[in-house]
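For this view, one protein chain was removed and the others were kept in their places.
Labels A, B and C are assigned to the chains in the order they are written; within every chain, residues are numbered from 1.
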Amino acid sequence: MATQQVEAGAAGHGAEPRGKRGEDGQATYLIAIAEALWEEMERDERVFMLGEDIGVYGGAFKVTEGFIDRFGPERVMDTPIAEETIVGMSVGAAMEGLRPVAEFQYADFMSSGFDEITTVLSRYHYRAGVPLPVVLRGPSGGGVRASSFHSINPEPWYAYAGGIKIMCPAFPSDAKGLLKSAIRDDNPSMFLEHKWIYRRIKEQVSEDPEFLVPIGSADVKREGSDVSIITYGAMVHKALEASEALAQRGVSAEIVDLRTVYPLDEETILRSIEKTSRALVLYESYRFLGIGTEVAAVIAEKAFEHLDAPVVRLAPPNVPVPFSPPLEDAFLPQIADIEAAVDRLAGW
Amino acid sequence: MATQQVEAGAAGHGAEPRGKRGEDGQATYLIAIAEALWEEMERDERVFMLGEDIGVYGGAFKVTEGFIDRFGPERVMDTPIAEETIVGMSVGAAMEGLRPVAEFQYADFMSSGFDEITTVLSRYHYRAGVPLPVVLRGPSGGGVRASSFHSINPEPWYAYAGGIKIMCPAFPSDAKGLLKSAIRDDNPSMFLEHKWIYRRIKEQVSEDPEFLVPIGSADVKREGSDVSIITYGAMVHKALEASEALAQRGVSAEIVDLRTVYPLDEETILRSIEKTSRALVLYESYRFLGIGTEVAAVIAEKAFEHLDAPVVRLAPPNVPVPFSPPLEDAFLPQIADIEAAVDRLAGW
Amino acid sequence: MRRTVATKVEPDAATAGRPLPDDRLKEILYFLKLARYFDERMEALYRQGRLPGAIYSGRGQEGTHVGVAYALEPEDSLFPTHRDLTAQLTKGLELKRVMAQFWGRIDGYLRGRDGNSHIGDWYGHRTYAVMSHLPIAYPVACGAALAYQRAGTGHVALAICGDGATSNGRWHEALNTSSVFRLPVVWVVNNNQFAYSTPNAKEFAVPTIAERGAAYGIPGVRVDGTDVLEVYRVAREAVERARRGDGPTLIEAVSLRWRGHAGHDPAKYVPRELLEHYMLSKDPVKNFEQYLKDQGVVTEEDVTDIQARVEREFEEGHEYALASPFPEPGDVTKGWWVEDGYWVGEPGRAGGTEAS
Partner (left out) sequence: MRRTVATKVEPDAATAGRPLPDDRLKEILYFLKLARYFDERMEALYRQGRLPGAIYSGRGQEGTHVGVAYALEPEDSLFPTHRDLTAQLTKGLELKRVMAQFWGRIDGYLRGRDGNSHIGDWYGHRTYAVMSHLPIAYPVACGAALAYQRAGTGHVALAICGDGATSNGRWHEALNTSSVFRLPVVWVVNNNQFAYSTPNAKEFAVPTIAERGAAYGIPGVRVDGTDVLEVYRVAREAVERARRGDGPTLIEAVSLRWRGHAGHDPAKYVPRELLEHYMLSKDPVKNFEQYLKDQGVVTEEDVTDIQARVEREFEEGHEYALASPFPEPGDVTKGWWVEDGYWVGEPGRAGGTEAS
C-alpha cells in the first residue's frame, strides 16, 4: 500500500483539472474514481450519469472531465439544480432498466434530495420488489477549509434509512473497485468520495476492467496486536500516521478500514477485537449517532467477553464543520488525539 | 403513575375529536399536549402555530381542535403543503422575535422539510448567534397499522444533525411539561408525539400553568435492581408491562425513560447501570443507528467497569414499517421479546 | 367548463361523434361502476371496523381517474397518488389482489408490506406503488419518461397528484425539468378543490392550475373531471403529443371530493351547496350512464348486467382477500436487498428482475 500525500489547490477543493495517472502509473483517488466510471460506461450502455455541471464543465471536481466527448450529452446529462428530481429521475430511469449514476456537486446537497432518497430510493424494493440499481455519488468530508456547507459526512443519515449500500473508501484501489461494484449492483448505493483524499493519496491501481472490490467487506489496513482502530475514510490515513509513531514506542495498533459503512462488516470488526481486546472507534461523522456509534454498539454487544477496556469513540462534536483553521483542526480528530486515545487504551 | 389503556378509533390514527379530560380529571396524552399548546398560546402572544389543516379542521389528529376559534387564523395558520417552507417560515419568524410551533401532519413528512431543518434550523445559531425558538411537532411511531409512510421514528436523523433538542415523551404529564418547556426554550426543538400513545394512555396531569418538565432529563419510571431497561416513547409502556411479568418470576427490572433523546441524559443512564450492571437498550427507532445505538455506545464507553454482561439492543430492523399485522408485530419489539432479553441478561 | 389555457390542444377530429367504439364505451362504464361500488362498499366495511388501515375515497372523481388511465396503453406507465386507486384499476390491476392488499395479505400486490391505496404493480401493469409524500412520484415519472425518450419506444409516463400537492417544491422541479428535457410525460392534477380541509384559495393565488403550465413552457388544459369522455379526450391528446416527442402537457381535471379526506373525516368544511351541486348534477357515473343510454349504446339491461358483474367481482375479491394468507412474521427481514431473492417469482414479475 504505497501511498503518498499530494498537495491540493488553493481552496483544496475544485481547483485542478482531472489529468491522468502519473508517469509512475500511480492513480490518485480522483483518477481512480474517474477510471471506474469510464470503464463501466464503456462496459454497459445502460449506465449513464446525471448531475449538475458534469458534462460540459466536467464536474466541480473535474471527475467527469472528458466524459461528454466520449459518451455524449445523453449519457452525461447536465441537469437543473433540482436534487429531488435528480434522485427521482434516477429512480424512474432505473425502474425502466437503465443504471443511473448521479453526481452531487457536494455530498452536502444530498440533503436537498433527502426525501426522494430516503422515502423512494431506500424503500421501494422492500415494499414493491422493483430493483433500483442507482448510484448516488458525491464529495464528502472536511479538512479542506470548506466550512459547514461543503464538508459534511452525511452517511449516518442514509444508513439509518436502510436499503442503500454506502461506501466511504480511503484508497484509490478501494474507490475504483467499490465504485465498479456499486454500478453493477442491483441495489441502490451511495458512494462518498472524501474530498481531502481526492488528490492527496495515490497508489498503484489495477487496470483490469474486471477488478472489483466487494461491497460490505472491511479490510485490515495494518496488522497489530494491542489496540484495534476501527475507522474509515480520511481518518484511515490519520490512523496510519498515528500508528507509526505508536509503533516507535512499542504500541501495536491494528487498523480496520470499514470501506463500506452500510451494511457493516461485523465479522471483520469482531475478529480484530478478539485479537486485540481493545477498541478505538475513530470516525469523521459526528460523534452522536455517527457511524462509529454503531460500531461501538456492535462491539459492546457481540465482543463483550473479549474486551479488556471500554470501547472508546473519537469523533467530532455534532456542530457545523467550522471554517477557521484552528476551529476546524479542533473539530476534527488529529493524529495526537489518536495517539493519546490509543495510549490510554493500551495502558488500561 | 396511574396509567390506563384507552382504545383508539378504527384506523388507530386520526379517527376521533379531541374532547376534554375525563370525568375523573385524567388527561390522555393527546389532551395533555393540547393543553400545553393552549396554555402557552395564552401566556405568550409571540407563540403561534402553523401547519397543514390545523386551523379550520383542528389537525389530522385533532390536537388543535378549537384553537382557531380562540386564537384566530393569524395565530393558527393553515399552510399550503410545503414542508420546507413551513420550516423556513418558522425560522424567519423566529428571527424576528416570534415563537412558532409548527405541526407536521405526520412526523414522516418532516423528511419533506429536511433541508430547512438540518441546514438552517439546526446550524444557524452556532454559526451566526441568532436564537431560533422554533418547535416542530408531529405524530411519530408505529403499532397502529399505518404502514411505512405514517409510522416512522425520525428522531435519529435530526439528532445527528445537532442543534435541535428532541423530545419523545411516553406519558401525558411528561408530554405536557416538556412541550411547555420546549415552547419557552430559546433553542430549536422537535417534539415527537407517539401516535400509539395519543388516546391509549391517560393519567392525572398538573393544571398549574407553570408546570414544566426539564428538557434533557431522563426519568426512572420503575426502580429495579437486576437489569436496566433504557428506553423511550411507546416502548416504555411495553417495558412496564414486561417488567410486571418479570417481577413475578423474581427478576427486577429498572426502567429508565429517556424522555429527551437529544441531548441525552447520560448521568441518569449511567447511574442506573452502576446499580444493575446490566443494560437492555430498547427502542422503536431502527436498530442500526437508532437512538439506542448512542445509548449503548455511551454505556460501553463510560460504564465499562460496572458491566457484568453485554449491552443488548432490542429494536426493529432498518426496513420500512410494514403494514400487515403479523409483519408489523414481528417488526416491533414485543413484550415477550423484552422478557426474553431481560431473562438472558439477568442470567448472564 | 373545459377551457384551454396557454397552448391550445386541438380537438381530435375523431371525437366529433362518439369518440370510441361501443364496446370500449361500455368498458368505461364498467370501470366507473366498479370504482363507485368498490368505494362505497369499502367505506361501509371500514365503518364497521372490518378493514385495517385507512381509506381514501375517490368518489365523485371517477371521471378523472378512469379518463386519464384509459388514455394509456399497457406499456405506458402510471404514477398515481393515494386517491387514485380507480386509475390503477382502470390500468388493469386485479380487484381481488387489490383487496388482498387492503387486508394485508400475501396476495396483495405488495405482499402485505403496504396497505390500502399505497399499491402498485410495476411489472404487471406499469403502475408505480404509491408513496404518501406529496407529490413524490412526479420526479420519478421524469425518470421513466427519460428512459422512454432514450430508448425511442414511444412510451409515455403519466403522473397524477392533487391540487394541494402542487404547493410542494417537487411539483415545480418535475414540471420544470420535464420541459427542459422535453420528456414524454403527462402531468395530471386532480383538482378536487380540497387538500384535506384546505381549499384551493389557501394553496395557490391564481384562478387555475392549468395556467401555471405557462411558467414552464408547457401547455395547460383545464377539463371537467366529472366528464369522463372529455377527460379521456384531453388525456389522449396529451399522451399522443408526448408520444410524438412534443413534450409534456399539464392537465387540470376539476371535480369535487364527495367524501372526507379519509374514512374518519366528515368533511364539514365543504360547503353544503357545493357538495349537493356536484352530487346531484355532476355525478360522473350517473351522467355517463345516461349519456350511453341516450346514445343507444347501452340498455337498462346492459347496465344491470354491468352492475351485477361488479358486485360479483367485489364478492369474489372479498372472499379471495380474506382467504389469502398473511405473510409469515419471519419475512419481515427478507427483501432488504435484491440478492435475498424474496421477490423472485412474484406473480406478474415474469421471472427475475428487468434491471439485471
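To be clear about the criterion, a contact is a pair of C-beta atoms (placed from the backbone, for glycine too) under 8 Å apart; a residue touches a chain by one contact, two chains touch by 3 or more.
What you are looking at is a predicted structure, and each value in this text was computed from that prediction instead of being measured.
Taking every chain of the complex into account, the omitted one touches A, B, C. Interface note for the absent chain: among C:Thr64, C:Thr90, C:Asn168 or C:Thr226, the touching residue is C:Asn168.
Across C:Gln61, C:Ser179, C:Thr226 or C:Ser324, the residue that sits in touch with the chain not pictured is C:Ser179. Summary of contacts with the chain left out: across A:Arg145, A:Arg184, A:Arg271 or A:Lys302, the touching residue is A:Arg145.
Think of the hidden chain as still there; on chain B it touches residues 48, 74, 79-80, 82, 84-85, 87-100, 115-116, 119-120, 123-133, 162-163, 165, 186-187. Mapped onto chain C, contacts with the missing chain fall at residues 167-173, 176-177, 179-180, 182, 201-206, 211-212, 214-218. The chain not displayed touches chain A at residues 9-11, 13-16, 52-53, 56-57, 60, 78, 80-84, 105-106, 108-109, 111-112, 145-150, 317-320, 322-327, 329-331.
Throughout what follows, only the chains that are shown with their structure count from here on.
Comparing mean CA positions across the assembly, the chain most remote from chain A is C.
Centrality by C-alpha centroid: the chain sitting nearest the overall protein C-alpha mean is B. A straight line joining the Cα centres of chain A and chain C is 41 Å long. Centroids of chain A and chain B (each the mean of its C-alpha atoms) stand 33 Å apart.
Multi-chain contact residues of chain A (touching two or more other chains) are listed as 115, 119, 123, 126-127, 162-163. In chain C, 110, 113-114, 118, 131, 133, 169, 335-336 are the positions where the chain touches two or more neighbouring chains simultaneously.
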